[in-house]
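Heads up, one of the protein chains got dropped from this complex, but the rest are sitting where they should.
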Amino acid sequence: MRSFNRGALDLRPVTLTPNVNRYAEGSVQVEFGHTKVLVTCSVEDRVPPHLMGKGSGWVTAEYGMLPRATHTRGSREAAKGKQSGRTMEIQRLIGRALRASVDLQALGVRTFTLDCDVIQADGGTRTASITGAYVALVLAMRSLNKPGLLKGLTPLAAVSVGVVNGEVRVDLDYDEDSTAEVDLNLVATGDGRIVEVQGTAEHKLFDRKSMDAMLDGGLAAIQQLTVAQAKVLG
Amino acid sequence: MRSFNRGALDLRPVTLTPNVNRYAEGSVQVEFGHTKVLVTCSVEDRVPPHLMGKGSGWVTAEYGMLPRATHTRGSREAAKGKQSGRTMEIQRLIGRALRASVDLQALGVRTFTLDCDVIQADGGTRTASITGAYVALVLAMRSLNKPGLLKGLTPLAAVSVGVVNGEVRVDLDYDEDSTAEVDLNLVATGDGRIVEVQGTAEHKLFDRKSMDAMLDGGLAAIQQLTVAQAKVLG
Amino acid sequence: MRSFNRGALDLRPVTLTPNVNRYAEGSVQVEFGHTKVLVTCSVEDRVPPHLMGKGSGWVTAEYGMLPRATHTRGSREAAKGKQSGRTMEIQRLIGRALRASVDLQALGVRTFTLDCDVIQADGGTRTASITGAYVALVLAMRSLNKPGLLKGLTPLAAVSVGVVNGEVRVDLDYDEDSTAEVDLNLVATGDGRIVEVQGTAEHKLFDRKSMDAMLDGGLAAIQQLTVAQAKVLG
Amino acid sequence: MRSFNRGALDLRPVTLTPNVNRYAEGSVQVEFGHTKVLVTCSVEDRVPPHLMGKGSGWVTAEYGMLPRATHTRGSREAAKGKQSGRTMEIQRLIGRALRASVDLQALGVRTFTLDCDVIQADGGTRTASITGAYVALVLAMRSLNKPGLLKGLTPLAAVSVGVVNGEVRVDLDYDEDSTAEVDLNLVATGDGRIVEVQGTAEHKLFDRKSMDAMLDGGLAAIQQLTVAQAKVLG
Amino acid sequence: MRSFNRGALDLRPVTLTPNVNRYAEGSVQVEFGHTKVLVTCSVEDRVPPHLMGKGSGWVTAEYGMLPRATHTRGSREAAKGKQSGRTMEIQRLIGRALRASVDLQALGVRTFTLDCDVIQADGGTRTASITGAYVALVLAMRSLNKPGLLKGLTPLAAVSVGVVNGEVRVDLDYDEDSTAEVDLNLVATGDGRIVEVQGTAEHKLFDRKSMDAMLDGGLAAIQQLTVAQAKVLG
Partner (left out) sequence: MRSFNRGALDLRPVTLTPNVNRYAEGSVQVEFGHTKVLVTCSVEDRVPPHLMGKGSGWVTAEYGMLPRATHTRGSREAAKGKQSGRTMEIQRLIGRALRASVDLQALGVRTFTLDCDVIQADGGTRTASITGAYVALVLAMRSLNKPGLLKGLTPLAAVSVGVVNGEVRVDLDYDEDSTAEVDLNLVATGDGRIVEVQGTAEHKLFDRKSMDAMLDGGLAAIQQLTVAQAKVLG
């Protein structure tokens, strides 16, 4: 039986609570079952060096996990003095995904920074982060009262998919994730266009048929997630 | 007028929400007005090198602030690769204060790590952290089902006090803190014994009379905080 | 016209020169057109802490780029004092891919470290690294004269695929890579089982049909690469 | 018996040797018994970023301890690659204290950096540093031959106080410090106005009466220290 | 018998292969027996801060060793997060030596960076690096098509010398180097003027006579190396 009594292609209960932070231009707490991520979007009137003088804006992301977000305490990256390879990989993915949802030219000379901090982790923190970050980003854009910024906005969300005991499952929790034979993270739009796909054979190589089944399951779940996002964004 | 319509010696609304983390041995979310800190207490069966072979336990703390806990985004310490002097100073204070609340010998060969992560900051994050950390620590000690651990436990809490426009005020919010002439952090027990006092003349030196008034105001507030802690701890 | 006068689904000239390092247990210089990577495989009789006492072996990888491997000089990571997120992401990918090619239990208490150092970079350095690393790994395993180590070995290779001007192309060079609409890296076996797939929409989202075409092109190219590997390995 | 045959409220022999460094704008070697700190004050015509364009000056401090200043050799912070939390806490305290002694506006666009390097440590290094730093700062200000700089100068000094075996003692040496029940550092003016007070219960909580006795003892000692400073400064 | 069947004052076979890198302004692969170093020279139109506004150019060097350049794998400096003292010492030596070969004023506002990366190490990597770097530097200067840059160019090369079993030997390989009683690195011109000499007693102090014999042997070898350089440079 899967957690929350759900079928192989069902999501865990998903909640998106907007405006949880008093100061950020946009913010949301996103929960996929017991996974909880606090996402804030901060806007600054500057761009990184490689964009200076080009009139374009920028979207970037940082990811962190509180030391006791997990079953056992992990060490604090600030105390160790460096971010792990996993952290860097995830925050690069989040930034890349969110940049695909906007027209950077329309943003003006502004940087939108998405801070995704995992409060509690039960699998799927990177995909929950992306799903929440889209909401925080739109809230931040709206807060500036410049409708032109939202021009060309492409709603997107993300979900994890995997093969567990030979079965394709969507939105793996930690227990499933740690025993999955294949682990695939998918970022896509509600109408099935792919932004990013990262699939890894963990204990068993996979064929085209599995790949297809995972994409089918993932895209269907993402379609539901974009509906949930739209509801929160009104 | 002070925030929350309160008098010079009044606390902001204080809430202590226990067990907010599914995995930690003890946890609490503490709020002093708009200041919110998530505190977890993790227990590990090991002690730092300087205590090995002595049979004693240890209590330590780490402090962090999410980048957008504040009015403007601060840089992420994990990304900068080092903790600031302010962070180190605060986490050393929290650890020292909490060690004063327990009998280290009674803890056995165990380390209790208090992670205090500021979700939103409106002044007084270090004193809120200490006040919450005491609750998380007791919850973690109880979770081990070894009553001997709690032997010699001394309830304590902390509050900030200051002189603003010549008036002694308790529990400063950010706006008051940034204009205060004197800033004093006090850690004490409910019955008025002092654990730690740190007072700083920010814009104006202070005399013994101000010092006395600040201690009076701070100790009275701490008495209330220990009542609130006791209520949560049952 | 593509570099080396080739069609959309053709590889650049690929060479694998084995035993280029006098000291390493296994080594190869791999070239995909102007991209050149020096791969060594070093064997040590120890395993990382998480495997101690489990009887299993380990395969890991490190990746680096000489400062002037590229058109303009990049800064040296050793001098900057940290590896970039890109470097970490790539070396994690290489290690994961190569672990999928072996039976870790069969390796005994040994770590095989693959150092992939890019001498010259013209696109596709991570996929060239994986393709060469498989050869270096097998050479190192053979050098130990314990046939049991090679039990369960799964030949694999990697190639980059992309969509450039709407056309699916295999093995992009730097110029193509920097203008591609979609960029996909594929690691797979000669008989079409997938080890890892990472696809990113760079300037344009992509649909299932593009995804399928990229997988078709990539798997066909990988089939050729495994033939080249087999030839070198005799 | 206390070291140097002194009473509970007596200072150790204090010497302030000015102009010990040939190059610094101001310098002093300060000794409290066997504790020796070399303090230099360097003047530079720039201010930190947060003061640019405001016409104000700045005073800051750095603190270090030679590896063998203590009974056993400590590791060199430059070799470890980071300053300890203790070092950061102390240098922040020194800087804050000295800023309270001057009118930053009167300094002009200048930074006065106080380097406090402990040559030999027998307790009280931070308070000796502050006491010496005031002298070095005034010497540096005078060296510029601009009397306006000294406008609003407030002489101050610092001393450690503690409770040892139930007795309030002033100016603890290392042996006393390591067994003290309470440890309090006080920075104040000669006429009893407080700049900073930091008191910590080390092994035993303390009440208001102890606090008062420590402040009495500390302020009396500081009065003597400011006399010694004045004698050196002529 | 020495490696390559050579006499005490003979060099190993030396090869200088120019233009091995497609992108660098100048490049060479230098081999002294089994020691192989890849040297690139990159030209940038900027100078370090201490030369700004002075019209002078700059020559600098960085040195690195691939992890498996040696008999056993060394750790990667980029992964450790810092360059070793040995690396820093060597790259400072290379930079200093090459600056002695040019007229910095004639270079214009340009920095020539020599990256010396050791592909395989069998002793003498620093002297091989210097010998190759001179060639790469001249190739890079020529590539700019401004003959004035080469004004005042002084050809130079480097070799290691040592005392092994009481005998003065030139161009030590790794086995000799690790047992040598004295180890001396010499940088000089073909006509016997010295740029740098660094001699170290490893197991036995040395007298003036040994010193003289080492200088004689080293200068004669350097004379041969400058002939080899001239041949490659045409």
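Letters A, B, C, D and E mark the chains in the order given here, with residues in each chain numbered from 1 onward.
One rule holds for everything that comes next: a contact is a pair of C-beta atoms (placed from the backbone, for glycine too) under 8 Å apart; a residue touches a chain by one contact, two chains touch by 3 or more.
Note that this is a predicted model, so its numbers are computed, not measured.
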item: Touched by the hidden chain, restricted to displayed chains; value: D, E
item: Among D:11, D:38, D:107 or D:161, the residue in touch with the chain that has been omitted; value: D:38
item: Touch criterion as defined above, residue of D:8, D:78 or D:230 at the omitted chain; value: D:78
item: Positions on subunit D where the hidden chain makes contact; value: 21-24, 27, 34, 38, 40, 42, 44, 62, 64, 66-73, 76-79, 81-83, 87, 113, 115, 117, 119-120, 122
item: Residues of subunit E (touch criterion as defined above) contacting the omitted chain; value: 82, 85-86, 88-89, 91-92, 96, 100, 154, 188-189, 192-201, 205-208, 211, 215
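Assume only the chains that are shown with their structure count from here on.
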item: Central chain (by mean CA position); value: A
item: Repeat of the B-D interface, chosen from A-B, A-C or C-E (over half of contact pairs identical by residue number); value: A-C
item: Magnitude of the superposing rotation for subunit B and subunit C (Cα, nearest 5°); value: 120
item: Distance from subunit E to subunit B - Cα centre to Cα centre, in angstrom; value: 59
item: Whole-Å separation of chain centres (CA-atom averages), subunit A against subunit C; value: 27
item: Centre-of-Cα separation between subunit B and subunit A, whole angstrom; value: 33
item: Residue numbers of subunit D (touch at least two other chains); value: 82
item: Complete list of chain pairs which touch one another; value: A-B, A-C, B-D, C-E
